[in-house]
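Showing chain A:
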Amino acid sequence: MNKEENIIVVENLVKKFGNFVANDNLNFEVKKGEIFGFLGANGAGKTTAIKILSGLSKPTSGKAIVAGFDVSRETDEVKKNIGYMSQRFSLYDDLTVKENFRFYGGIYRLSNKEIREKTEFMLNKLGMTDYRDMLLKKIPLGWKQKLAFSVAGMHDPAVVFLDEPTGGVDPITRRQFWEMIYEKADEGTTVFVTTHYMDEAEYCQRVSIMAEGRIEALDTPAMLKKQFGVKTMDEVFVKIARV
Partner candidate 1 sequence: MWPFIKKEFFHIFRDIRSMVILFGMPVAQVLLFGFAITTDIKDVPIAILDHSKDHVTREITSKLLSSGYFKLESNLKSNDGIGNSFKRGSVKEVIVFEDNFAKKLEKEGSANVQLILDASEPNTATMINAYTTGIINTHTMQMMKTAGKIPMSIITESKMLYNPELKSVYMFVPGVITIILMLVSTMMTSISITREKEMGTMEALLVSPLKPIQIILGKVIPYILLSFINLIVILLMARFVFGMPIQGNVVLLLLESIMFIVMALALGILISAVSKSQQQAMLLSMFGLLLPTIMLSGFIFPVENMPYILQLISHVMPSKWFIIIVKAIMLKGVGIAYFWKETLIIFGTTIFLIAMSVKKFKLRLE
Partner candidate 2 sequence: MSVKLEIQELNKDFEKVKALKNVSLKVEPGELFGFIGPDGAGKTTLFRLITSLLLPTSGSISVDGLDCVSDFKKIRNLTGYMPGRFSLYLDLTVEENLNFYASIFKTSLKENYHLIKDIYEQIEPFKKRKAGDLSGGMKQKLALSCALIHKPKLLILDEPTTGVDAVSRKEFWELLKKMQKTGITILVSTPYMDEASLCDRVALMQKGEIMAVDTPEIIVNSYAGRLWEVKTNNMFALLSNLNEINDDIRLIFRFGETVHFTTTKLEEDTVSTLVASSLKEKGHENIVVKKTVAQIEDCFLALMEE
């Protein structure tokens, strides 16, 4: 695989709920190993788009290819090749760290040996080996989110979708989380991330901003700031999203 390969290709994607157009003709590509920020106001259609890209919902018209598979026809293949994590849905509180790894590894059909090795490797990296038998509910939020991200990337998916992964996390852990994102992207995994922290938008290689179901801007943070003649991504966002 070469670095320039497109992992996500979206062409004329439309999703309607009755008369309401949630996604209005989306067109974009995301490259292999890219960190792609997917921003927009609440209700702009981000969640709908992510659901389509992760095979949970079918587009009304248009095409979306993820990891080489068509999301509306090859849903199962798409699901095998993506990882997903959000603030709301991550890991099971009443399972231990190890059991969570086992469970998700099992879902993606990793062998027992692979699961064991990956668990040890990731816990080592997070410095959490002593916590492997601890129930997840006893672990602080920031660590939980880091674990959830590790689990989402355990089966080496082509794309990881992160839906507000750092909400409510302290500023240090938030930065450590982004270090993990960078590392994962460096290994060739595409990271597709939404966030409400505008400084995090700057950490993305390219950012798209949605408003009212359409992608209103898509470029590198530097270019976007230049295009709108402002100093921060926050200002770019406000200019686009404040309708």
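With respect to how the candidates were assembled, all candidates are chains of the complex that A comes from, given by their letters.
Definition applied: a contact is a pair of C-beta atoms (placed from the backbone, for glycine too) under 8 Å apart; a residue touches a chain by one contact, two chains touch by 3 or more; residues count from 1.
From a predicted model like this one, the values you see are computed outputs, not experimental measurements.
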Chain A in this complex - touching candidate among 1 or 2: 2
Of all residues in chain A, those that touch candidate 2 in their complex: 40-44, 87, 140-142, 164, 167-173, 175, 178-179, 182, 186, 196-199, 202-203, 221-222, 232-234, 237-238, 241-242
